[in-house]
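Before I ask anything, here is the structure I am working with.
Other chains of the complex are left out, but the ones given are in their true place.
Going in written order, the chains are labelled A and B, and every chain counts its residues from 1.
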């Protein structure tokens, strides 16, 4: 008995290929919630992860928004950090050295204000050693389109991804904005544009007001909602997106436990990213990973891929057999 | 810094809405420096409302480094939940975090200025300075609040030979008015001119103290309160405006600096007070 279980343990296969990035397990860090890795290394072994996705990087350093930048809401957090970051050069010179030997592939989340900026970033990163892939944050205001996000209209996203794909040698994961009418359309259009994978969801735009001061709680007025509050919305969107595209889907949004991660996987995600939960428990990544392993073992599932999107067929049967 | 589970030893209301909580946490108690803080979770980590951990300084280390005592004030949901904890309940702790008060020769005399629960970090600091110094450095505590209820822990400081200058907005105890007015009065009379000032309290108070210190050229450090998402440097939610380190740009340009990592204690010279 003991032996059989031992064998099972070893046989659980957690690896996946995300559009060219081979990951040893499906647990990734979400951009902007794990710093550049160095902040987290006192708490968690950086080699734990399937991939580490770093804070969004722009060509030039960015100051970010004035405070208040964050506000807590029921089971959620609104942030308007304003994409503060050290910029590409400092990232490569100062931050990457620690990361590139950390034992987990590094995926760089990038953003720009114009398509050219994105392309230049992607191209430059292509020449840097130790980067496994790029995650395109398309929830950014497009200055050329009057501040409208790239990620709001399928055509805009298509154009951006297409251009970046031409400039980049690295695998591209497009990170979708949930602030759209139909996530399937968005996912399909970036797939068509050549994206190697999609990740979703980014934060949902939200607002909170201090009724004593009668002022928005965030300096920036509007920010992005993350955390467990948004999980049911994120799971639905992952379910929809996974049904619409053939490229790998990475699930993000309110993952706090391994159960939540499995939920996204069953909905169709090949991997997950943990965001806000890192703020509450910096060792959460390891806990989620261990939990996934235990779940698979105790349910005698040998490959993670056996349960990715596994409810899809089932549902039609379920509904056919009932008469509402 | 570590992530540990602490066990509540006691938790009692010492004044209207002020509590002292003792927490057993021997793994971390010995390494704390005055002015550092912990992220604390007084509720289960599977309940997400409230969602975030809360930052708290250390009032003192207790029981031969077996634990910490926190002085806190109930101001919202998280602190209300804290106030309901009882002996043997558990809390989550991450810390000690941040940079504490600078480890200096504090010169001839120190003035500590606190508003309300801002008094919290100064007891541990005073203990530490009393231990380091063989001579009896004069320390004055300017402590202010809105009324009598805010005059907490005074005896503790007196026992360490700290001179107390109380002030209340309603005049019920000590000087009537703001703690900064009480301080200004003394500084202007020049009968007191501390070689160092330390302050902790609301931002508006810190700013006034800072401006006085800068004017009189007294070295001054303040512990800045900020809403914290993580406390460990990753969310970038806790920032304050500081001068660019590059000297040539220090007067005109600023950057956003994390209170949790680069603070919570800052040299008043580094903060852009006009833009706070």
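Operating definition for what follows: contacts are C-beta pairs under 8 Å (C-beta built on N, C-alpha and C of every residue); 3 or more make two chains touch, one makes a residue touch a chain.
Every value quoted in this text rests on a predicted model; they were computed, and no experiment measured them.
Participant: Assuming the shown chains are one of each kind, how would you write the subunit formula for the complete complex in this file?
Facilitator: Formula for all protein chains in this file: A x2, B x2.
The rule is simple: only the chains that are shown with their structure count from here on.
Participant: Using mean CA coordinates as chain centres, what's the gap between chain A and chain B in Å?
Facilitator: 37
Participant: Considering only the defined contacts, which chain A positions touch chain B in the complex?
Facilitator: 32-35, 39-40, 42-43, 55, 63-64, 66-77, 79, 81, 84, 227-229, 256-257, 276, 278-283
Participant: In the complex, go through chain B and note every residue touching chain A.
Facilitator: 1, 3, 41, 45-46, 48-53, 92, 94, 226-227, 229-230, 232-241, 254-256, 261
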